[in-house]
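Everything on this sheet refers to the single structure shown next.
One chain of protein is taken out of this complex; the other chains stay put.
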């Protein structure tokens, strides 16, 4: 922490700040500059007790130097994590693809999509049984029936499941069916839910919130790891900006930034990140070129009749074409995608 | 809903869209313009089944005309709601003031602040017993002990309590002690929590999320009302923008916008909305002048030693001075503040 | 400047940084912390030559401590500036009101509005003769004819003029007619134009850009003052955010922040800042309560036929009513507005 004194702050205020710093167990190094005096605080790792000093008389600002996260950081673990999610390696040279409908609707439709995306090489079936919807009157998901449909489709096709958990009370139920828990963007700072997901023992796909800084996002991941769960996958899915021609602004800068700060794998969701199926292919290619470890893509066999987010879903034929394009881009950055099946 | 066809979309695509609209139970009115053909869809209130038509061939855009909320709207209830929260009227000519520390720390400190803010006319004691913190290593609140401290301080001073609920599992516990539940900014779209709070029967103070549009925010309030709870108070507390000299950007435009769209009372939290105690007085006056129904202000008797958010808390003496200034501004917009006590 | 070394950066990199700092004429104070080593750089005022050191091997970040502006700062001039603009005091206890149409259209309409706003106490007639328009096909203003209309209306009513300068080439022409130059939001970092306006000797009303931080904004004002022009008035007019129910988000936090950092007067434009006439009254009151030194408000006698921005203009009768309300709010914060005339 660097504590910046106001210009012309009297000596006794400066001394009061230094005393408080020392009283809190840090050493205070004053540096007298031409226009400002600052106090550098040295000591144990957790500097947060120093932040409130900004309310002391004579203090202009308190500037943190250290990042607040720990277990997720590359300083804690230098080499990149390659996670094992139900037998699928995430974070290694082979990219992961999670595909499926926004919401689970019927057994037939889920199975149809599952077979299609499995044939194209996807490893995970994604789909919501519990849906967080902006409107209380919108379709909220099939609940346990949806989980059963997902499990059946996964068992039949050999796909793994990732599905969203929206309430701590559903944790056991969701864990019974899924291979990986998804925490959605709107719950990225729902700390009660993060603790449940972290403690569940299941791998967790943690989506970035629409207004979450990368630092806050990594702190949310820290909640999961602090519960003893090492299997955390990050997922950039677009942030809120002033631009309205897309639903969100996919922040691909976040990919190299996240990779430089954490050892955890990071994937991208271009379906939510653009909100329009027309832009999904371009952004999927960009994601992989930027260094992402995989993709989460919405695929629906009849988007115009989807019960949610139809406008951003690809039809299976377009998904097939995209996977072929992605294999070429993956190769160009020394990654691979699973081969087509059958 | 207005469905806009692409320029030059062939007749059969246009007809397919009209058929789908009619099949979904709406009437389709085609309007052939000079450069675009559009289809106006008329029918029952819920237009959301039409949104996925944007994935149909030949469709350029689907543009909603109606607002999606209902119970919270002024069309549903024309006159402004004046709520009764444990005997305090909220939304009437007298403004409400909720004051207290960010976190509940000790019985003595809470009681000291409670007495001070009560003497200045505040009606509610605010303070967190369950704290949503960015870091898992930060102080997370005293839990039930904190609730007991709040209750004791409220009983002794005659203040009402507003305190945050962060997990559905704590609903009964929190309701046992508090007069009003607060849903924090990070949980504004935690729909499981909204349903619990809505169903609890307790009045709810719903904070706007840092990236929540006003429309989404009113939909979150709709979740509460859809559970049968009419006692919902809105609270603007700052949104995320590019500006870094304040912690958030307090969106005071939201006050007249919200008042034009909903009958519910709306207050402002200038402490979180600015993040710096130096700016709280100016923004408190602005809030009231803009038409807010009250304020939530952090007050701490020793901010430099606060366990959270000390930098944005007022000392009791500054709060006293502010309340005097606010009485004058309130009078200038034909509102009142409770008189000083004792 | 504080230079933060990467964790585990080898000693020779650390030394190379210190040498570079000293070579640039600063003293380097190394501080060895538990997890990071930082170098505090002390020396002459301009620290910008140190910023590129972030590209040196082993450097994690370069963190500035000092604000980059000078002439506009309160450290340069402690007391608030009260400017004299053609005989009108700006920044003193009496608030200034600038009112008029977005664009100058006809002599009759401008004169009608000028008489109306003068009668209500406004001191300045605002209106655009050169209009920066998003579309090249939109009405671009009457040019010199518009300036003549403004001058005639001002001379007849005794109002002062503020009108926009959009091109360095028009500086002499605009100065011939106007009492104050306006630099619009889109030109806030048009440094060539700022230099011309600064050197013109005319007072300048500098609008904040829609994505300009307060720090950048004050640097733009510094350009004007660095040309020897002390008569600079700042104007918050809304920033770009994700919220779409208003045209911009009026950042009223900026008022106390700006007042704490600079001695210059600051006013607010609630017409552009909200984009809807319905919200102008509420935000005008808030602006004054927040401590602004005045307002710029669009007034048009027939908004539905305005050639630009009709939707955000008040009719004269509504402006009259607003001025009466504003007098009460001004009094509540110990300011005044000019009395009604005639």
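By written order: A, B and C. Residues from 1 in each chain.
In this text, a contact is a pair of C-beta atoms (placed from the backbone, for glycine too) under 8 Å apart; a residue touches a chain by one contact, two chains touch by 3 or more.
Quantities reported herein were computed from a predicted structural model and do not represent experimental measurements.
Interface note: of B:38, B:138, B:152 or B:199, the residue touching the hidden chain in the full complex is B:38. Within the complete assembly, A:249 is the residue of A:51, A:249 or A:320 that touches the hidden chain.
Note on the undisplayed chain: of the listed residues A:63, A:199, A:289 or A:321, the one touching it is A:289. Although one chain is not displayed, its contacts with chain B can still be listed: residues 2, 4, 7, 29, 31-36, 38, 40, 42-45, 63, 65-66, 75, 240-242, 244. Seen across the whole complex, the unshown chain contacts chain A at 211, 213-215, 239, 241-246, 249-257, 259-260, 273-274, 278-279, 281-283, 285-291, 325, 328-329, 331-333.
What chain C contributes to its contact with the hidden chain is residues 20, 46, 48, 51-56, 62, 68-70, 132-138, 166-169, 186-187, 189-193, 209-211, 216, 219, 222-223, 226, 239-240, 276-277, 303-306, 309-311, 313.
Keep this in mind: only the chains that are shown with their structure count from here on.
Summary of the copy comparison: rotating chain B onto chain C for the best CA superposition needs 180 degrees, to the nearest 5. With centres defined by CA atoms alone, the chain at the far end from chain B is C.
Relative to the centroid of every protein C-alpha atom shown, the closest chain centre, again from C-alpha atoms, is found for B.
A separation of 26 Å divides the Cα centre of chain A from that of chain B.
Mean C-alpha positions place chain B and chain C at a centre distance of 30 Å.
Here the CA centre of chain A is 38 Å from the CA centre of chain C. Among the residues of chain A, those touching two or more other chains are numbered 240.
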